[in-house]
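Read through the structure below, which is laid out as C-alpha cells, and then see the notes.
The complex is shown incomplete by one protein chain, all other protein chains being positioned as in the whole.
Coming up: chain A.
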Amino acid sequence: MRTLKFLLQKEFKQIFRNKALLPLLFVVPIMQLLILPLAADYEIKNINITIVDHDHSPYSHKLISKITASGYFKLANYVIGFNEAFDDIEKDRADLILEIPQGFERNLIREDGAAGQTDGEQLYVAVNAINGVKANLGSAYLNRIIADYNADVRMEWAQMPRFNLFPTIEITSSNWFNPTMNYRFYMVPGILALLVTMIGAYMCALNIVKEKEVGTIEQINVTPIKKYQFILGKLLPFWFIGIVVFTMGLFGVGWLVYGIIPLGNLFLLYAYLGVYLIAVLGLGLLISTYTETQQQAMSIAFFFMMVFILMSGLFTPIDGMPKWAYVITQFSPVTYFIEVMRMIVLKGSEFANIKTHFLIMVVFAVVLNGWAIYNYKKTS
C-alpha cells in the first residue's frame, strides 16, 4: 500500500509537470467536443442546385421557391439549357440538377387529366455522385419537397370529391428520445466516448513506454516493487484523469453547451465508465508491453484508434455494415461504450437494458489486462 502511494505521488507529479501533456489531457478533448459535433453532422445543408427551367411558368417558379425556401438548397445557377447546367456539375459548382420540362404547368393542372397523377409529369434530377452522402441525401430531400409540392397542387385542384379517389398512405414519424432529431444529441455522447478512449489507451501506453525509452524502468525493475504495484501505479492516475475528463465533457460541454441532460442513472453511467476505462487502459498497457519506443507505441495505438473511430458506430450505423465488418465492430470495446452512452444519456436505459454490455465490458477488461500483466516482464 505504501509503495503504491509513492508510485501514485510520483506519477501525478510527473503528469502535472508535463507542460506538453496537460493541455492534451484537459484542453484538447474539450475543444474537440466543442468543435467536432458541429462538423460531424449528418444533416446536409447548402446543397448547390442548378435548375434548368424550360417552362417559365408560375408553377415552376412556385416549385423553385419552395426548394430554395427549404433551407437545404442553395440555388447555384438558373439556366435554360441542360448542357450549361451540366457544366456546373463538371466544374463542381453544383451538386444537383433539376430539369423542369416545357409544359410543366400545363400538364400538371390540365383540366382533363387528374392533377398530380404519377404519369402526369416528369421532372428530371441529375446528381453529382462524387460525394455520395451529399448526393444521396440531396436527391432524397428534393424528392420529399417535390412530393410535398405535388400534394399542395392536388389540394388546390382535386379537393372536390367527397371520397378521396386516390387514397394515399402518409407517413408521420415521431422521433423518440431525440424529438427534434438534433444530431448533436447523438454525436456528443459518442465523441465523448472516443475522447476518453484516446486518453486511456494512448496516454497509458506512451507513459509506460517512455520509461522504457529513458531507462528508468530498469531502475524500477531492480527494486522490490511488485508487478501489480507498478501496473496499478500506472493505471490509476489515468483512470482517474479519464473520469475527470469525462465529467468535464458530459457536464461542462454536453450539458452547458449542448443542453444534453443525461436521462439515465448517473451512477450506472459512471460504473460503466469505470469498467470501460479499465478495459482501454488494459489495451494501452498491452501495447506498451509489445513496444520499445514511444514511436512504435504511437503507431500501434493510432492503428487501433482508426479502427475504433470508423468501426464503432459513431459515424455509420454498424447494423448496416457487411457481416465481416460487423464482426470486427463486436471486438471493439468502443462500440459498446458508445451504445451504452447513447442508451443511458439519451434514452435513460437501466441496468437491465445494458446487462449484456456490462458483462462484455468486464470480459474485455479482464482479458486485456490479464494478457498485459502476463506479458509484462520485470526480467528478460
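The rule we apply is simple: a residue touches a chain if its C-beta (ideal position, glycine included) is under 8 Å from a C-beta of that chain, and two chains touch if they have at least 3 such contacts; residues count from 1.
Everything that follows uses one rule, which is that contacts and distances are computed from a predicted model.
A.B. asks: Tell me the UniProt protein name of the chain this structure doesn't show, selecting from "Sulfurtransferase complex subunit TusC", "Aromatic ring-hydroxylating dioxygenase subunit alpha", "Cadmium-translocating P-type ATPase" or "ABC transporter ATP-binding protein".
C.D. replies: Of "Sulfurtransferase complex subunit TusC", "Aromatic ring-hydroxylating dioxygenase subunit alpha", "Cadmium-translocating P-type ATPase" or "ABC transporter ATP-binding protein", the absent chain's UniProt record names it "ABC transporter ATP-binding protein".
A.B. asks: For the chain left out of this view, which of A:Asn131, A:Asn221 or A:Thr289 touches it?
C.D. replies: Only one listed residue reaches the unshown chain, and that is A:Asn221.
A.B. asks: Looking at A:Lys10, A:Arg106 or A:Arg144, which makes contact with the chain not pictured?
C.D. replies: Only one listed residue reaches the unshown chain, and that is A:Lys10.
A.B. asks: Given the full complex, what residues of chain A touch the hidden partner chain?
C.D. replies: Touching the missing chain: residues 2-3, 5-7, 9-10, 13-14, 17-18, 214-216, 218-226, 378-380.
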